[in-house]
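Can you keep this structure in mind? I'll have questions shortly.
With one protein chain held back, the other chains of the complex are shown just where they sit.
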Amino acid sequence: MMKKNDHKKSWIALLIAVAVLVVVGLLDNLPGKIVPSMLLTVLQKGAIYALVAVSMNLLNGFTGLFSLGQAGFMLLGAYTYAVLTVPVARQASVYQRYPGGGLGFSITESLSGAMGQFGLLLGVILCLILAGCVAGLFAWLIGLPVLKLKSDYLAIATLGFAEILRAVVQYDKLGPVTNGSNLLYGFTGFTDFHLGSLKLTTVMPFFFAGLCILVVVLLINSTYGRAFKAIRDDEVAAEAMGINLAKHKRMSFMISSFFAGVSGALLAMFQASVQATAFKAAMTYEILLIVVIGGIGSISGSVIASFLFVGCSEWWLRFLDNETILQNFGVKVKFAVVLGILVVAAAALGLWNMKRKGKKLIIRAAQGRPTVNWGPVLGLGLVLAALLWDVWFVISPNLKLPLLRSGFRMVVFSVVIMIVVLFFREGIMGDKELWDLGKKKRSAKAKAGAGNE
Amino acid sequence: MLDKILPYLLAGISVGGQYALIAIGYTMVYGILRLINFAHGDIFTVAGFIMVYAAATMPLSVSIPLTIVLTVLLGVLVEKVAYRPLRTAPRMSVMISAIGMSYLLQNSMWYLTGGLAKQYPVLPWISDSVNVAGTTTSRVTIITPFLVIALVAVLVLLIKRTKIGMAMRAASRDFETAQLMGIKINNVISFTFVVGSFLAAVGSMLYFSNYATVTPTVGAMPGLKAFVAAVFGGIGSIPGAVIGGFIIGICESLIKGAGLTTFSDAFTFALLIVILAVKPTGLFGENLTEKV
Partner (left out) sequence: MSENVLRVENATMQFGGVVAVDNLNLEINQGEIVSLIGPNGAGKTTAFNVITGVYAPSNGRVEFCGETIVRNHPQGKMKKLYKGKNPELYTAAFKVDGEDAKEAEKQREQAAFTDKILAPTPDRITKLGMARTFQNIRLWKSQTVFDNILIAKHLRRTSNLLTATFRLNKKEEEAQRADVERLLEIVGLSEAKDELATSLPYGKQRRLEIARALATEPKLLLLDEPAAGMNPQETNDLTEFIGRIRSDLGLTVFLIEHHMDLVMDISDRIYVLDFGGLIAKGTPAEIQNDQRVIDAYLGVAEDA
């Protein structure tokens, strides 16, 4: 009975996917400087981060396993990919610290030599799968002791495991393969892809990441995905209903790590170089924060949040890092007005959120003195202070924007993240998906259910 | 043989004591809130920076107490801002908030200091060199273990003998019941953060006297290691945290001595995974069974 509907949906999804790829391909190939190069960077990196975020969401959001090992598995994937694809001719210079280092062959090079662009694609796909498999294999290994652990112990154990991997990769004795703590570079990247004279630099990460995310979505909506969600909601009940906890947790952990590995490889392709020191715990934290901003348990949320996150950190908030002196008084007034509007909007959003949650500034108890809800009052005070400062700034002769200098972007960024974590805990999408938005009835009921708890 | 090992052993005991001081903060917070306070390592670093800036303009007799007071205030503030609003939220949310807080503190420090390594002020007397059994070392190395043991003794007395200590024990046994019995849980938690941050501040003075420079991310690793120490000793147990701290410090130092510096961090985490696999409750932890 649902068959027809399902078919229709799959066609629409396919159509959208093709349209996205075409648009991205166009952006890649428009002549001149119509398309800012930053946009392409954001799209590429955003797609890759979307895949890691989705892989983390599969584990944290859908299986309820709080793991912080993502950077470690990305590292494995990135290194596997890089080691396998450094061209033979460049191995001597890449591994100059370790004479005779390198594998002596390169999968992508051999295949593209034999079959051109098609061989290149085949080689890259093969290496991406291998990268994922290595990560998955290590996940299996580490899963044996740690998956039995409860939430925060699991988090710290996986975090520790990622650190161990980082140390092992840099180990001198492994140098001939991993190049120790030195850069690996020169391997096949996205820029090597083209169709005739058409560049496919941005299309490829979209293609690979999109394909992987599609598989995750299919998995989550299959009987296995439902079992994962059951484990997340209530482990004891899941086990009592015949779901083998150890097996399913391991499965989820390995799949998540597989895709983390693939995305690590994609990141390597994007950066055109790999170094172990980049895959620190901080990277995992960033991905976790993307998942949180997008909504824990929402794939589309993770994807949206990845592009927003990468866009903000690489592009839109870059200006915060530069010391800026305004040209004249007119620009200053414009700036002040925009700032004022932003501040007022933020305050309005905060008040709206309070109203939604039924909180009040001053709580009048039936008896006794009314108590003040200090948090929001303080927030309103800050808003007022910001507005006053705004006015003062317009009046003052100063043309240099205050606060803006190197590092400010990240401060603003982390403040925004804290606000999301504290006040908008559901993130952008909550645990819903873009394609579920049509089903309003159900979500309204879901809300009523959540309210009952 | 011994004269080769001795310097590493001394360094290990010293750094172990510093880990122990940080680990107590982790273990106490975890005991009550069941939360890994990821920001604790960064509070430790902030203490280092406060000292750098304070000592640049003020005499040590002012800057040391000032550092301690400001660090304690920061610890309490972090709890109020990032953890208190999430008291009834799922544990995962609170942990994410802790990670976000750590991110915020690190980025703020980077912004305020320009990301450069700052020279830690030389604390007279404790930074002096002394000679122990033929090895030269700074006095802080020798003092640390004694200071740690003294502080822990005071802390244990505080927890065992005072009213607030009793409240802390009650809260760590059963948060909700303690609340129902009229314990002002927020005060107890604030006090826990006061103690934890105080010890982190002391630990940071000892640690940076040895390492001389402070950078915004320098606290992340000792923070994580101190947490491992807390887990190793059995989370929630103060003597456990101290013993765990010393064991990890000594092992790490000996591994460095054996020329495997790359693996000194990895070793700590390997130890963590082994202990979690073999005895998840740590050396002195209690077994808790979940009721079905």
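The letters A and B name the chains in turn, as written, and every chain counts its residues from 1.
In the analysis below, contacts are C-beta pairs under 8 Å (C-beta built on N, C-alpha and C of every residue); 3 or more make two chains touch, one makes a residue touch a chain.
Being a predicted model, the structure only gives us computed values, none of them experimental.
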| item | value |
| --- | --- |
| Option touching the unshown chain, where A:V23, A:I129, A:V215 or A:L399 are the choices | A:V215 |
| Chain not shown: contacting residue from A:A237, A:I362 or A:L403 | A:A237 |
| Listed residues A:V94, A:L120 or A:A227, member touching the removed chain | A:A227 |
| For subunit A, the residues touching the chain missing from this view | 215, 218-219, 222-224, 226-227, 229-230, 232-234, 236-246, 251, 297, 431, 442, 445-446, 448-450, 452-453 |
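Just so it is clear, only the chains that are shown with their structure count from here on.
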| item | value |
| --- | --- |
| Whole-Å gap separating subunit A and subunit B, where each centre is the average of the chain's CA atoms | 31 |
| Interface residues, subunit B side, partner subunit A - complex | 34-36, 81-82, 85-86, 89, 91-93, 95-97, 99-104, 106-108, 110-112, 114-115, 217, 220, 224, 227-228, 231, 262-263, 265-266, 268-270, 272-274, 276-277, 280, 290, 292 |
| Residue numbers on subunit A that touch subunit B, as the complex places them | 60, 66, 142, 145-146, 148-153, 155-157, 159-161, 163-164, 166-168, 170-172, 236, 281-282, 285, 288-289, 292, 296, 375, 405-408, 410-411, 413-415, 417-418, 421-422, 425 |
